[in-house]
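Shown below is the structure under consideration.
A single protein chain has been omitted from the complex, and every remaining protein chain is retained in its original position.
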Amino acid sequence: MTISPSFPGIADQLARQQIELPSWAFGNSGTRFKVFSTPGTPRDPYEKIADAAQVHRYTGLAPTVALHIPWDLVDDFADLKRHAEEHGVALGTVNSNTFQDDDYKFGALTHVDEKIRQKAIDHHLQCIDVMHATGSRDLKIWLAEGSNYPGQEDMRSRQDRLHDSLSTIYDRLGDDQRLVLEYKFFEPSFYHTDVPDWGTSYVQTAALGDKAMVCLDTGHHAPGTNIEFIVMQLLRLGKLGSFDFNSRFYADDDLIVGAADPFQLFRILVEVIRGGGYDNPDVAFMLDQCHNVEDKIPGQIRSVLNVQEMTARALLLDRVALTAAQEAHDVLGANEIFMDAFQTDVRADLAAWRESRGLPANPMRAYLDSGYQQQIAEDRVGGVQAGWGA
Amino acid sequence: MTISPSFPGIADQLARQQIELPSWAFGNSGTRFKVFSTPGTPRDPYEKIADAAQVHRYTGLAPTVALHIPWDLVDDFADLKRHAEEHGVALGTVNSNTFQDDDYKFGALTHVDEKIRQKAIDHHLQCIDVMHATGSRDLKIWLAEGSNYPGQEDMRSRQDRLHDSLSTIYDRLGDDQRLVLEYKFFEPSFYHTDVPDWGTSYVQTAALGDKAMVCLDTGHHAPGTNIEFIVMQLLRLGKLGSFDFNSRFYADDDLIVGAADPFQLFRILVEVIRGGGYDNPDVAFMLDQCHNVEDKIPGQIRSVLNVQEMTARALLLDRVALTAAQEAHDVLGANEIFMDAFQTDVRADLAAWRESRGLPANPMRAYLDSGYQQQIAEDRVGGVQAGWGA
Amino acid sequence: MTISPSFPGIADQLARQQIELPSWAFGNSGTRFKVFSTPGTPRDPYEKIADAAQVHRYTGLAPTVALHIPWDLVDDFADLKRHAEEHGVALGTVNSNTFQDDDYKFGALTHVDEKIRQKAIDHHLQCIDVMHATGSRDLKIWLAEGSNYPGQEDMRSRQDRLHDSLSTIYDRLGDDQRLVLEYKFFEPSFYHTDVPDWGTSYVQTAALGDKAMVCLDTGHHAPGTNIEFIVMQLLRLGKLGSFDFNSRFYADDDLIVGAADPFQLFRILVEVIRGGGYDNPDVAFMLDQCHNVEDKIPGQIRSVLNVQEMTARALLLDRVALTAAQEAHDVLGANEIFMDAFQTDVRADLAAWRESRGLPANPMRAYLDSGYQQQIAEDRVGGVQAGWGA
Partner (left out) sequence: MTISPSFPGIADQLARQQIELPSWAFGNSGTRFKVFSTPGTPRDPYEKIADAAQVHRYTGLAPTVALHIPWDLVDDFADLKRHAEEHGVALGTVNSNTFQDDDYKFGALTHVDEKIRQKAIDHHLQCIDVMHATGSRDLKIWLAEGSNYPGQEDMRSRQDRLHDSLSTIYDRLGDDQRLVLEYKFFEPSFYHTDVPDWGTSYVQTAALGDKAMVCLDTGHHAPGTNIEFIVMQLLRLGKLGSFDFNSRFYADDDLIVGAADPFQLFRILVEVIRGGGYDNPDVAFMLDQCHNVEDKIPGQIRSVLNVQEMTARALLLDRVALTAAQEAHDVLGANEIFMDAFQTDVRADLAAWRESRGLPANPMRAYLDSGYQQQIAEDRVGGVQAGWGA
């Protein structure tokens, strides 16, 4: 394999890429109709982290694992942290969960009842305690809150209560900690969602302060939305805190990032680089996916490789030529320069580059050949498989 | 309360309206994130039917209950039939289920493995046996089959296998039985669905014969689809076998019919009447909904009342005047005649008419005052609540 | 005709409703495929205002007319103002136009070339001059800017140039004048739009100051967007400057407001009232529609009546009962209270109320009987009919 002329120029940048894995991607997931189980599925947070470490081992791309509380509650987070480090990874973002307790049927941080709001706030304060134990920087908040029927809830007062609740949580953050607020177009609520769009996440986090940022989940938009525009705008505003990468055909499908529309992923990464969001600690790259029918560890390997490949293409974009064509209003010329980067097959170069860094040329093959999958399928018999959802 | 001048003319037609209830609407349902439980939820098919009978008791609109196999499997269907009759209702459409068995992870009627196809076919033959025991006419087939990733499956050969499987099932139908094939745009598969649109359901059922018809679920279309056009076309082709009524804002939300877009429901009913599909035994009206956050029996009462109210408005449409305006290309005049029917508040007339037929003027109020809900909440303690989904 | 018990309570509020008409609604419009012409179409701004005055004469709802520059350029705006006043109406919002000059093929306020940006800025300064002559308060800016192909333009620098251009325009505003920035999801650009969503319009206007507000056009959103949520949020932020009312099935169809989804219009108006945006001079109600196949003056009459009817229903909403049901988490009860207002047929009450105020009970009938339409069809022969679009 050979390195193409322009590839060496991006090697250093590629070497600094880090993508956080979600612990829940290693558990079973599914739709409201069915969650299929799989041999070898982890039964506790320790096994999830061991699996996540496999992804990093073969790709060098995934040094941290995000936790989800209470799914990943353990008695001793210092011990879990040590376990992660022993496996070559670190614990990352802490995700709160206010959608699986019966008390939250009609809201959590927005609930009309102060007691339930306080319960939800306390859950977040507990998450911050976990962050101190794990050394995590980011508290990521996705709110499943909303309503199913017009008239069911008063959207305005919920928005105000949301601000109050978030303020209380925000005030508890340490100096080096952040609150990252995700938005989502719909689901599990079908009429209204309390944080449905980037605008709402922006105004809510702007009202909190500099340690509050927006999380952009690539699957959480209306059909036809130009996501890279939002990336551009949030970077311009200094408010893009993190990505939840995945892909979708219709709704929030949570498929492997890059699987549904690789060109969209490329455009997003181009805009990330354009706006200074690449190799920038303020902009975290994370996955948020479900592997309903495919194997989970290979699914995560494919995902980080997809991000890496599209990042390489985006880094190859000849921006000097592009700017010249744009300023000359050479529509087809500019588009061709743009597409030239997208159409470049970087796989052989990446394989050679991986080998030069002591990684397997083909991480997927290396993992499949390792015997790990067979081993966990044999070992992890009995117990309750970790699941996602209800 | 008084009867308006034009209302008497539609009273007879209203009296013949029948809407089938889904047994599963009385069990718990939810999203992939959470299924909330509710006091009083049925624990077996007998209790579901008892609850469904309450809807009919107060509305006079819901004389039959659809079953879902295996959710509603009982040892003795003749006994279940008697139970229903004692409660004043009958058993209706039988719905098959090929989406909750691990064997069907990669398809059922379309599966590449003949053994699994045969298992799925056998399930449908078993459903036909149930139909003989219950006296049901219709076998309704909704297929959750499809794929999540491009390349995962060969769509073409699946379509051919689907035809073969359906043919085998079709051949087993009795002379007075029908097969009704539902289509769905997406979910639980996210890349491709084997019966995604009315066109596919039409060509598949047309290839079977006259006893195969299309089921139109109002929530199973792409954004912006003109559903009443499909109603018109299927009636024109003699292939509209049944409706699954519900409503949606975004995806297949399965909300109460008429809740999201009452004007769309009106337009659909206008087209049903226009095409001879109303009070026509060949076109079954059914509900297919989930009451995730609202009470289930009242949710079903609201649903059948919504259909009744919009049917009344649609029946009030002055078709002679409308045709004259249409033929004169009086765009605003025609639209005004159309909207005049939609904007007519029929609730007082319906209340008076109900009382004249020995029904409560306000079925919802009558049910809520009956004490039934409190009674089942007290009685149905222990046991496993009936659920929907995984 | 009789007044229902609850109607008198809203009469005063209804009496204060004002809806601004767009001068361009009276000219011919169409699609990229064809613009059909109609007898009687105005040939200059004077005739457009005369037609708009007819709408106000029969409805009492439309006391002002928005201008579009350069479509409505006249030599003497003081004279046009007098003409309007003689017809019983006033001149309202001034709309700029930067989409029909060849220079703006690749942008106007965002153009990479400073000379073209300056030309576009100057056009807006000219509009402000017109505002001084007409006494208009609002400068409404809709930008057709964007790109068709990925890579064609640098979205980020365009956003920065947009800020600079708007700042220059903003600085020229008089103390009592406002700049209102419209957003639009897509069209005429198909890949990216420089102000595609409320979030962008919000951050751009927030960066300008208190005299800059957001204009919400009801047709300018992605499929499935909850528009009333945006209304709520912008009112909460104090940034909802005006509405462009119309309706849509698919894209920016610019159909008669309330024609496609009357329930959505109701929900929007409920949220306007909830948030203090009704009868609030800071929140202007305007129409922005195209009457491609229907007569234009009757089309505008139907439009303002649709808004009035839905406003009446929204005002009838029993908020005390609604709040109680919401706080009790009575989902179906709250929804029923909400729907009760929507389903109330207010037409007879409105007719009686109109007569009590010296207006025709049926404004549409009164207009059609007036002979005006026949008169203009006869009189306005020759000359070039005013058109909209290219």
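Letters A, B and C name the chains as they come in the text, with residue numbers starting at 1 for each one.
Criterion: a residue touches a chain if its C-beta (ideal position, glycine included) is under 8 Å from a C-beta of that chain, and two chains touch if they have at least 3 such contacts.
Bear in mind the structure is a predicted one, so any value in this text is a computation, not a measurement.
A.B. asks: For the unseen chain, which displayed partners does it touch in the full complex?
C.D. replies: When the full complex is considered, the omitted chain touches A, B, C.
A.B. asks: Any idea which of B:G27, B:P45 or B:P196 touches the chain not displayed?
C.D. replies: B:P196
A.B. asks: Based on the whole complex, identify which of B:P70, B:P223 or B:G387 touches the chain you can't see.
C.D. replies: If we include the chain that is not displayed, B:P223 is the one touching it.
A.B. asks: I'm checking contacts with the chain that's been left out. Which of C:R82, C:K105, C:H132 or C:R365 qualifies?
C.D. replies: In the complete complex, the chain left out is touched by residue C:K105.
A.B. asks: Residue by residue, what part of chain C touches the chain that was omitted?
C.D. replies: With respect to the unshown chain, the touching residues of chain C are 29-37, 99-100, 102, 105-106, 144, 147-150, 152, 185-188, 190-191, 223, 248-251, 253, 255-256, 259-260, 292-294, 389-390.
A.B. asks: What chain A residues would touch the chain not displayed?
C.D. replies: So the residues of chain A touching the missing chain come out as 223-224, 226, 249-250, 259, 261-264, 293-295, 298-299, 302, 309, 331-332, 335-336, 339, 342-345, 347, 364.
A.B. asks: Over the whole complex, note the residues of chain B touching the chain we left out.
C.D. replies: 105-106, 112, 148-156, 159-160, 185-186, 191-193, 196-200, 202-203, 221-226, 228-230, 232-233, 235-237, 263, 267, 271, 274-275, 322-323, 326-327, 329, 331-332, 334-335, 337-339
Everything below uses one rule, namely that only the chains that are shown with their structure count from here on.
A.B. asks: If you average the CA atoms of chain A and of chain C, how many Å lie between those two points?
C.D. replies: 40
A.B. asks: Quick one: report the Å distance separating chain A from chain B, using the average Cα coordinate of each chain.
C.D. replies: 38
A.B. asks: Among the residues of chain B, which are close enough to touch at least two other chains?
C.D. replies: 223, 249-250, 259, 293-294
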